[in-house]
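Only one protein chain is missing from this complex, and each of the others stays in its spot.
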Amino acid sequence: MSTLVEEILKAAPPASDQKMTAKDFQSDQDVRWCPGCGDYSILAQTQRVMPDVGIPRHQMVFISGIGCSSRFPYYMNTYGFHGIHGRATAIASGLKMARPDLSVWVVTGDGDGLSIGGNHMIHILRRNLDINILLFNNQIYGLTKGQYSPTSEKGKITKSTPYGSLDYPFNPAALALGSSATFVARTLDRDPKHMQYTIKRAAEHKGTSFVEIYQNCNVFNDGAFFQFTEKDTKDDSVVFLEHGKPLVFGKEKDKGIRLNGFSPEVVSLKDGKWSVNDLLVHNEKDTTLSFILADMTYKPGIPRPVGIFLAIDRPVYEEEMARQIAFAKEKRGEGDMVKLLNSGDTWVVQ
Amino acid sequence: MSTLVEEILKAAPPASDQKMTAKDFQSDQDVRWCPGCGDYSILAQTQRVMPDVGIPRHQMVFISGIGCSSRFPYYMNTYGFHGIHGRATAIASGLKMARPDLSVWVVTGDGDGLSIGGNHMIHILRRNLDINILLFNNQIYGLTKGQYSPTSEKGKITKSTPYGSLDYPFNPAALALGSSATFVARTLDRDPKHMQYTIKRAAEHKGTSFVEIYQNCNVFNDGAFFQFTEKDTKDDSVVFLEHGKPLVFGKEKDKGIRLNGFSPEVVSLKDGKWSVNDLLVHNEKDTTLSFILADMTYKPGIPRPVGIFLAIDRPVYEEEMARQIAFAKEKRGEGDMVKLLNSGDTWVVQ
Amino acid sequence: MPEKTVQNLDEVTIRFAGDSGDGMQLTGTQFTNTTAILGNDLSTLPDYPAEIRAPAGTLFGVSGFQIHFGSTEINTPGDQCDVLVAMNAAALKVNLGSLIDGGTIIANTEGFNDKNLKLAGYTSNPLTDGSLDKYRLYAVDITKLTALALQDMNLSSKLVDRSKNFFALGMMYWMYNRPMEPTIEWIKNKFANKPEIKEANLRVLKAGWNYGETTEIFSVRYEVGPAKLPPGRYRNITGNQALAWGLMAAAKKAKLDLFLGSYPITPASDVLHELSLYKNFSVKTFQAEDEIAGITSALGASFGGALGVTTTSGPGVALKTEAIGLAVMVELPLVICNIQRGGPSTGLPTKTEQADLLQALYGRNGEAPVPVIAAATPADCFDAAFEASRIALKYMTPVFCLSDGYLGNGSEPWLIPDFNELPDISPKFRTEKEGFFPYLRDDKTLSRPWAIPGTPGLEHRIGGLEKQHITGNVNYEPQNHDFMVRLRAEKVERIANDIPLAQVEGDASGDVLVVGWGGTYGAIKSAVTRHRQRGNSVSHLHLRWLNPMPKNVGEILYKFKHVVVPELNLGQLIKVLRAKFLVPAVGLNKVQGLPFKAIEIENKIDEILKGK
Partner (left out) sequence: MPEKTVQNLDEVTIRFAGDSGDGMQLTGTQFTNTTAILGNDLSTLPDYPAEIRAPAGTLFGVSGFQIHFGSTEINTPGDQCDVLVAMNAAALKVNLGSLIDGGTIIANTEGFNDKNLKLAGYTSNPLTDGSLDKYRLYAVDITKLTALALQDMNLSSKLVDRSKNFFALGMMYWMYNRPMEPTIEWIKNKFANKPEIKEANLRVLKAGWNYGETTEIFSVRYEVGPAKLPPGRYRNITGNQALAWGLMAAAKKAKLDLFLGSYPITPASDVLHELSLYKNFSVKTFQAEDEIAGITSALGASFGGALGVTTTSGPGVALKTEAIGLAVMVELPLVICNIQRGGPSTGLPTKTEQADLLQALYGRNGEAPVPVIAAATPADCFDAAFEASRIALKYMTPVFCLSDGYLGNGSEPWLIPDFNELPDISPKFRTEKEGFFPYLRDDKTLSRPWAIPGTPGLEHRIGGLEKQHITGNVNYEPQNHDFMVRLRAEKVERIANDIPLAQVEGDASGDVLVVGWGGTYGAIKSAVTRHRQRGNSVSHLHLRWLNPMPKNVGEILYKFKHVVVPELNLGQLIKVLRAKFLVPAVGLNKVQGLPFKAIEIENKIDEILKGK
C-alpha cells in the first residue's frame, strides 16, 4: 500500500482489548424502514455478530446499491458507501483491491444484486475477492413500491404485472454456484440464530461469501416466506443443511431426503423403509453436491434447503494481485519514475 | 400483431417449395475475419444448416453485439442487427416479443456475451424466449487485439495481463444452467458435423438455446482448444454427451465416466473392473445431471464434456405474453381509445 | 343547528399533510377527483418522502398533497396554501411555512401528543401555546372521533387508525361543499372484497362530513363555483397517465403495436404500471433487468415494426445513452421518456427538477443529434408523447420526450380530445424490392426506409458502425463519414419545417420576454399574466420543442429588451439560447426539488423592470 495510507494505518492506535458490543455497531442515524420490515432483524443480527468477527469498526466497510435493503450502511457505525443501483459489488471490488486490509461487506437486494447488478455479481463470485455479500431477498422491489423482481414467483401480480409476471425466477444459490462461487448460503430473517451463524461463517470464509437472506417485505410482499419461517409450517418446509449430517427434517425429525437416481426425494424415516443411512449427507466441500442441493430449491414437494451449500477454498483475488506486485518489486526493484522516464531510447539535445 | 405488420406479412408471397441451399444464406458482403479464423467454419456450418431449419431467409434475424464474432450477421443473407457491445440478447428479446413469428438468432463472443453482456445473458436464459444463442468462445478478446476474457484460463498472459490473469474463468455451461436455462450445449469449430447437429437441435428447441462454440482465434489465442479438436489428442480429451447413452470416450471407446459418490471419475473399460453398465448415462432432461456434467468442465483428469447438457421444456416467454394479450382481449374486448379516454369520472362543461 | 355562513371564493389552495402511512396521497387524490367533476379548474402537487413508510411522527416521514382549485383559470398548485390539514405535529412543522398568514389549520389533536411533539422537535404544544395565533386554528380530535364512529365494529386499532384520513376528507368535503358520492363509489369498488374496511371507510367519511355539519366549530362553509373552461367533456388526469395514453393513442394512430421496454424508477414507474394494464390494446410491456435492456429491447421491437418506447428518469437515461447513440446510427423510431427528478446522481428521487435538458441534447459520444420535446402541463404529456411518436416514426429517429416529477404526479382537468380527429401517423413500411437500399433517403424528411423482417427480398443489416450513404454498408471513408454526420444533423434540423412556429403569449415585442420550457409553464404563465394585469410590457414564450427549435425563436427573442429564462436547474435552456442567438438572456434558477411559485417569477420580472 502507498506510503500515505500506510502512515494512516500505522498511526492508528492499537485495537483496544475491550470486546465490542452490538451497540458499538449502531450508528446515530434514524432507521427508516417500515415498521415490521424484515430488514430490522438482519440489521440486529449483523450488529450482534460483528463483535465476534473481531475486526474493529474502523476497519469495516459496508457498501450497498439502491433499494430499501441498501440503506443498511447508514445504520452501521462503520465506514459505509451507499452506491448506485446494482454496482455495490463493483465498488467493493475496487476498494478491496486497493485495501486488502479492510473487512468489506456488500448489502444488496434481489433487484439490486440480481436484476441490474447481476453481471457484477456473477463476476465477483468467479473472481473470489474476500468480500461478504448479504443479499436481502424479499422477492419484490421495495423502494420503488412493489414491482416484481428476478426472484418473484412466476405469475406474480404486481404493479408492473397486473396480469401476472412471466419470468421464471432465478434460484440465487444455483446462479451463484454456476458462477463458480466458493461460499454460498441461504438463511432466514426470522431465524436469528441461524442467521448469526451464517453471517459469522461468511465472515470467516476467505473469498467471496454469497449469503441469500429470505426477508419479509411486509408492505409489498407480506408473507412471501412465511411457509419457511412460521411455526406451524417451517419444520415441514425447510431442510437445514449441516456439514457432515444427513438431510433430516420435519417437526419430529422423521423425514429425510435421499437421491433417487439424481432426483432428490422425500422419504419417511418412520415407516421402516428408509433409515438415516439412506439419506443424502451434506458436504460443504463438494461442488457437485452443492449443485444438487441448490437445484432442490423450487422442486415441488421438496423442502426448501437452507444453510451453507458450499464453502471451499480457492485463491483470493486481491491477495494474488498483491503477490504479483511483490513479485514484480522483487524482480525489478521498487518502481523508479526517474529511471522509467529515462529508459529505452533517449537522446540529448545540447 | 399490429394491423400494419400483419398486412406486410399477409402480402408476402407464400414460401417457395424449392429447398434453399447454403448459398442462399450467403450475403454479398466481404467476409473480413483473419484468414484461418475459426469463425469461418461456424459461418459455413450455420449456412449449411439453415436450409434444414426450414424457415425462409426473410423470416430470420441475426443479432449480435461487438467483437470479431459479432460481425457474423453481415455475412448472413437474412435480416441482421449489429448492436452494441453486450446487448444483443436484449435487442433480440425485444424483437422476439414484438415479433414472435420471426426466427431470432444471437451471435456473441465470450467477451460480448459473458463479460459486458453477462447480465442480459443470464436473464434471457431464465425468461426462456425462443431465441437461439451462438456464443463463440475463443477465450480472448479478438477485436480489441488480445486481452483476456472471462473464459480465459487463469494465469493467462495477455496485453492487459503481462503477469498473468487472476480471474477464475466462467464455465459457460454451468453459468447457463445456474441461470435456469432450458437448452445448454457445447460444440467445436473444428467438428463440422457435431456443430451442424447442435445448431439444428438449438433451432428446434422451443425456448432459449445456449450454444457455446469453442472457436480458435489463430491470431491472439491460437490453439486454445487444439487439445479438444486435433486428431492426436481429441479422442482422449473429449467426451461427447449423447442422450440415453453411457459416457464412453477414448480412441478405442475404452474409457468411461462413472460417479464416485458425486465425483465423476474416469474408468477403464478394458481391465475388467468396470463395464459400460457402471457408467453415467446421459439424460438431456435431467436438470440435476446437467449440473453434474457441466461441473466436469474444468476438472483435471476428466475429459471435456461436449454436446447437449440439457434440453427441457418450459413455457416460452413471448408466447405467454401473447396469451395474456389474447386473454385480455377476450375478457375486455379489443382496446378502444375513445372509450378509454372517456372512462371513469368525466364531466361536461357546456 | 345553527345556520352556517356560506362564503364564495374564486380559488383555494388546500394542503393535506400527515405521515407517509396516513394516506394523504389518497385523500388528496379523492378530493381532486371530486373537485374536478364539479368543474373547477385545478392543479395538484403531491410531495412525498423517499422512504416507503418512515417511522411515524418524524419530520422526514411527512407526506403532503396540495391542490389549488378555483372558478378561474388555475395554472399552478398554488404558491402558498389557504388551508393546512395537519394530521400530526411533524406535518405542521414541515408545512406551516407554506400557509398564508391568517390561513386555516385543521389539526388532529391526537397527532400532537407528547411523543409526536418530541419527534417533531416542539418543546411546547403549538396547538395550545399561542404560537399559532395568527392563523385560524381548528383542533379536532380526528383519531378519537374516528374511533368513536367505528366503536361497534370491533376493528383492530390499526385498521381504525388507517381510516382517519377519510374523516379529514369528509370534513373538507363539507367545508368546501363537495359531494361525497364519487368517493363513496370509489370506496365501494376498491374494497369490494374487504367489506369491513369498506364499511369503516364509508362510516368515517360520513362522520367527518357530519362533524362539519353538526358541530359549531366551523362557522363558515365555502363555495367555489365551476370554472369557465372551454366546453366539452373533461376528466382529471395525471401527467404519467396522460403520457401513457398519449403513447397508446400514437400507436393506434400509427397502426402499430406499442412496445415498452422499461426498468422501474421513481417517478417514472407509474407509466410502466399504467401501460401494463392495457394488454387488450396490444400494448406489450417488458420490465427489463436494467435500463440498458429496457431501451435496447425497445429498439429491437422497433426493428420488428413496433413503436418502441422506453421510460425512465435521469439516472436511467445515463445508462441508456450508449443505446441512444445506436438508435441514432441505425435510424429506427424510438421514444425515450424522461420523467426528470432531483439530481445529480440518486439525488432527491421523489422530488422534481428540470436539470436533464443538456443531457438530452448533448449527453452522448460523437455527433448524435436527437429531437427533444418537453411537456408543459400534466395533460399536455398526452400531446407531447403523441407528437414525439409522430416525429420518431416519420423521421426514423429516437426522440426525447421530457416530463418531470411535478408533471408526472400532478394532475389537472383535461378536455378529452376527440380521438378520431387525431392525425393518422402510420408509417409506410417498405415492401418494394426494386431500388431498395436501407439508407436511401426520402427527399423531404431525409428519413430512411423502414423495412421490417418478414418482408421477402428486403433482407438487410444495420448496426452501430458508420454506414455508407444509400447502401448502408459499413464504411470507414473520411468523406462519407463527414457527409453522414452532417446528414443526420440535417435530418433532425428539418423537423423544424414540420412543427408549429413558436407563439408569444402577450405582445410580440416589449420590455421583458420570459422564456420557459417544460413544467414551469403554469408558474410562468401566472406570473406573466399578473404583470400584464399590472400593465407591464411582459410576454411569455414557451418552448415545447427544444431540438430543433421552431424557426422563429431568434426573431422573437430579438424583439424584447430583456430575456429572462426561469429554470429549475442552474441554467440549461439559457445556454442553448445564448449560444444559438447570442442574446444576453438572464436566468432565474431554483434547484430545490420544488416547482416555481408564480411569485418568484413575478418578483424576478419586477427586478428586471426596475433595473431597466
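Order of writing sets the labels: A, B and C. Residues in every chain begin at 1.
The rule is short, and it goes like this: contacts are C-beta pairs under 8 Å (C-beta built on N, C-alpha and C of every residue); 3 or more make two chains touch, one makes a residue touch a chain.
The structure displayed is predicted, hence computed values, not measured ones.
Engineer: Which is it among B:Asn77, B:Ser93 or B:Ser115 that touches the chain not included here?
Structural biologist: B:Ser115
Engineer: Out of C:Arg364, C:Arg430 or C:Arg461, which touches the unshown chain?
Structural biologist: Of the listed residues, the one touching the omitted chain is C:Arg364.
Engineer: Quick one: say which of A:His58, A:Lys253 or A:Lys270 touches the chain that got left out.
Structural biologist: Per the contact definition at the top, the residue touching the missing chain is A:His58.
Engineer: Write down which of A:Arg48, A:His123, A:Lys159 or A:Arg186 is the residue touching the left-out chain.
Structural biologist: A:His123
Engineer: Kindly state which of the options C:Gly325, C:Gly408, C:Gly472 or C:Pro550 is in contact with the chain not pictured.
Structural biologist: Missing-chain contact among the listed residues: C:Gly325.
Engineer: Please give every residue of chain C in contact with the chain that is not shown.
Structural biologist: 49-50, 60, 313-315, 317-319, 321-322, 325-326, 328-329, 340, 342-351, 353, 355-356, 358-359, 361-368, 463-466, 476, 478-479, 481-482, 485-486, 488-489, 569-570, 574-576, 578-580, 582-584, 590-594
Engineer: Which parts of chain B are in contact with the chain that was left out?
Structural biologist: 30-35, 66, 68, 84-86, 115-116, 118, 141-145, 147-148, 150, 159-163, 165, 219
Engineer: Considering the whole complex rather than only what is displayed, give the residues of chain A touching the chain that is not shown.
Structural biologist: With respect to the unshown chain, the touching residues of chain A are 1-5, 8-9, 11-13, 27, 29, 56-61, 63, 66, 73-74, 77-84, 87, 90-99, 101-102, 119-120, 123, 321, 324-325, 327-329, 331-335, 337-338, 340-342, 344-350.
In this text, only the chains that are shown with their structure count from here on.
Engineer: Measuring centre to centre with CA averages, how many angstrom lie between chain B and chain C?
Structural biologist: For chain B versus chain C, the centre distance works out to 43 Å.
Engineer: Give, as an integer number of Å, the spacing between the C-alpha centres of chain B and chain A.
Structural biologist: Measuring from centre to centre gives 30 Å for this pair.
Engineer: Out of chain C, which residues touch more than one other chain, so two or more?
Structural biologist: Within chain C, the residues that touch at least two other chains are 279, 289-290.
Engineer: For chain A, give me the residues that contact two or more of the other chains.
Structural biologist: Those would be 115-116, 118, 150, 163.
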